[in-house]
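Provided herewith is a single structure, encoded as structure tokens, for subsequent inquiry.
A single protein chain has been omitted from the complex, and every remaining protein chain is retained in its original position.
On to chain A.
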Amino acid sequence: MADISKQLQDQILAARDKGSKLNIVGGGSKAFMGRTPDPDASELNLSGHTGIVDYHPVELVLTVRAGTPLNDIEATLAEQGQTLHFEPPRFGDTDTIGGTLACNLSGPARPWSGSVRDQVLGVRLINGKGEHLKFGGQVMKNVAGYDVSRLQAGAFGTLGVMTEISLKVMPKPAASMTLVREMAVDDVVDYMNVRSAEPKPLSAACWLDGKVYLRLSGAQSAVEATAARWGGEPLDEADAFWQKLRDQQHDFFGGDQPLWRFSVRSTAAQPKLEGQWLIDWAGAQRWFLGDADKAQMEQLARDAGGQVSLFRGGDRNAEVMHHQPEVLCGVQKRLKNAFDPDAIFNPGRLYSWL
């Protein structure tokens, strides 16, 4: 529980003076993500920058230091019957809120409850010039200035070091129930989308090993009435099932094969690619396990109206993110230069050219 932002700032200024680079590390749980970290860069460690700065349950707003572990945050919220609605994945015991936002990671509830980026209200951030800046705030509606806070989502720390994050939090749903039934992969995409288009309290929808799982959350009466109407077997230990999906602990995610993440149109036909698939987010997020050619994967993603990234394993010295058109490469390079003119932070972690 300490504020080490001054030390972080000093370390950044020193790196700037020396012309050296920094790899930003929180809990270290996401070391497997992105491209291979630059071996010549030193570590800028935020694991000591922890603590809840402000929490008003009635306001539904939480402000925390970026190095605060998700486990601590969720425990604090649980005492007040509240939760992080985007269900952040945990890849260990040390995942931090900063890393979660930098990698834009959200769990099974994402299509209905929004992503981590959707819940962000403001950040404090140290840019590459060592300036400690504040963007956004602690209120739900704020359109003063550019949305620099949400810009950080998915930037992998390439624009600056987030030190403090304000988030919207939500009450835990009063009741929850999961329905499961067997279904072929060719039918499941339509089925999940039809259910999503109904005004019912759906809060997660995935397909794994030949079965479709739908979770209902909300008022007890609404959950029960919807379950009765939709049918399917109620799942025992449903919380554990979704937790394992969220944290990638199901057997599907085991092994050493490369893991590809497709973020696509929810209704897109299942790509014709033999291998192991897991469908989440009612079709909008699809995982594929196996060796594949990245260009071929990108074509499949484009056909499905979205993008693909190499989430884990594979060749991390090549590009792992979806190919960017030239105009957007230019924009992102200039944005990088605007925030981090000496290219100190996380060199090459997001793209080889950034």
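One rule holds for everything that comes next: a contact is a pair of C-beta atoms (placed from the backbone, for glycine too) under 8 Å apart; a residue touches a chain by one contact, two chains touch by 3 or more; residues count from 1.
The definition used in the following text is that contacts and distances are computed from a predicted model.
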Field: Identity of the absent chain, which is to be given by its UniProt protein name, from "Response regulator", "Phosphonate transport system permease protein", "PQQ-dependent dehydrogenase, methanol/ethanol family" or "Glycolate oxidase"
entry: "Glycolate oxidase"
- line: In the whole complex, of A:Q296, A:N337 or A:S352, the residue touching the missing chain would be A:N337
Message: Going by the contact rule already stated, which one of A:G67, A:G107 or A:G306 would touch the omitted chain in the full complex?
response: A:G306
Message: One chain is left out of this view; which of A:D17, A:D190, A:D209 or A:D239 touches it in the full complex?
response: A:D190
Query: Looking at the whole complex, which of A:G28, A:G218 or A:G232 touches the chain that is not displayed?
result: A:G218
Query: Who touches the missing chain here, A:L13, A:L60 or A:M183?
result: A:L60
Message: Give me the chain A residues in contact with the hidden chain, please.
response: 56-61, 81, 104, 110-111, 114-115, 117-118, 127, 131, 133-135, 137-148, 150-156, 158-159, 170-172, 174, 190, 193-194, 196-201, 218-222, 224-226, 262-268, 281, 284-285, 304-307, 309, 321-322, 324-325, 327-328, 331-332, 334-335, 337-339, 350-351
